[in-house]
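Take this structure first; my questions come after.
The complex is shown incomplete by one protein chain, all other protein chains being positioned as in the whole.
After this line comes chain A, so read on.
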Amino acid sequence: MSVTYLGMPAFPEAAAASTRDPRLRANLTHATHTIRDKRAKAVTELADWGRLRAAGAAVKDRTLRHLDHYLEQLEAAVTDAGGQVHWAADAVEANRIVTRLVRATGETEVVKVKSMATQEIGLNEALAEAGIHAYETDLAELIVQLGDDLPSHILVPAIHRDRAEIRDIFRREMGHWGRPAPEGLSDSPAELAEAARLHLREKFLSAKVGISGANFMVAESGTLVVVESEGNGRMCLTLPETLISVVGIEKVVPTWRDLEVFLQLLPRSSTAERMNPYTSTWTGTTDGDGPRTFHLVLLDNGRTDTLADTVGRQALRCIRCSACLNVCPVYERAGGHAYGSPYPGPIGAILTPQLRGVEGSLEASLPYASSLCGACYEVCPVAIDIPEVLVHLRERVVEGGPVTRGGVRTVLKSAKGHAAERAAMRAAGWVFGHPRALRAGMRLTSRTRRLHPRRLPGPGRAWSDTRDLPAVPAESFRDWWRRTRGTSSGSKQRGDGE
């Protein structure tokens, strides 16, 4: 596996390439619209959705504001339950810890549950360098891995592949990794799923080490939770002797009871189901049931830098449901790969520049990869005000200002005339150069945005600090618009960042 996100071109170049791929566009449009409509129905089934959403946001805010307390509580509870906790400040450290843990088992193959944290740190590549093969076991991840490709959606990573492509990849590649595809494999989804079942079962039944992420970690009990549909998660969490879970520090929630909020919000927001087919919880190790050894690797890798930004901090509430992707007109046109990280779409546009800093040209361009229509905020089950953070980050890109990098406070210089700013402006240009994407966004804006409170009430949120529209980025938009269109439609753009 040679694929990583490093050296990705800035958003406008990558988006331009994907926009030219009609098959990709058709697959994406179909997929996002299908999920979007189903989700809306699943949500209306619950009369208290707005209240669940407010509770979800509040639980996450509380946790983030006292993250040190909850992490220490979690560590103590996991240790008491027979697990071992490791802390990794960055990707290199996390990869080193996991590699060491796998080596200690003497194994050279591991099975993996789909996990964005491990994609973020490039774990598979790091393990490969150490001579360890990591097998992705989620069907979509398998398609991506066999295709030597990158995931393009949080929930359906192979959304950019159609069934004929999947059949070709299976026929061509399965044999190199293990059990080959059955003779005469057709492109019917049932046959493809069966081929994956047979191929992966070989791995599951002999695997000694499993690697997972987690959707939630409960501080008071030390419980980890994985939510999935296929059963590959259950396989990886149950059959191996050793389980290693790599989890971002923001995934902690204080109490067992808090799961009642998230286990209602997550399935309906992501797959539009009342409940996903499987949810597994584990608390350390259990005698005679499941792995005998359990390691939890707590991952920072830019999360504490994000935490230090009082406007951007809310991005750490994200429960990775992918609802914001499916309503985003820019994501729909550009595809997931253009965002250059495991986190695509609106959440990627605010998370990636915060985790990595806005100094690179891709990172600088991402806050501009949006029409600021607000649809992402409307659907977000934990009420992350993505447009607010986008505008805040645009200001950072253009004007500079205080940031925290690698735990150190520093002041970013203004990027005027720099490559970063040029990349950013080109991204804005790309968005505005696709009037259909923009129109779709504006329609949503006018229809629904004003009906919802823009922000949740709650102590500690200094609204006055963030309410004023940073003038510079908005000006840049209008300047750009006038320059390239020769008309003054700047007034329409007030939605930008108020």
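Note that a contact is a pair of C-beta atoms (placed from the backbone, for glycine too) under 8 Å apart; a residue touches a chain by one contact, two chains touch by 3 or more; residues count from 1.
Heads up, the rule we're going with is that contacts and distances are computed from a predicted model.
One chain of the complex is hidden; its UniProt record names it "LUD domain-containing protein", one of "Fumarate hydratase", "LUD domain-containing protein", "biotin carboxylase" or "Acyl-CoA dehydrogenase family protein". If you put the hidden chain back, the residue from A:39, A:112, A:234 or A:337 that touches it is A:234. The residue touching the chain not shown here, chosen from A:95, A:145 or A:271, is A:271. Only one of A:129, A:148 or A:260 touches the chain withheld from this view, namely A:260. Among A:120, A:173 or A:300, the one in contact with the hidden chain is A:300.
In the full complex, the hidden chain is touched by chain A at residues 27, 30-31, 34-35, 45-48, 51-52, 54-55, 58-59, 61-62, 65-72, 81, 86-89, 93, 97, 137-140, 143, 156-159, 162-163, 166, 189-190, 192-193, 196-197, 200-201, 204-206, 218, 221, 223, 229-232, 234-235, 238-239, 249, 254, 256-261, 263-264, 271, 273-283, 286, 288-290, 298, 300, 304-305, 307-308, 310, 404, 407, 409, 458-460.
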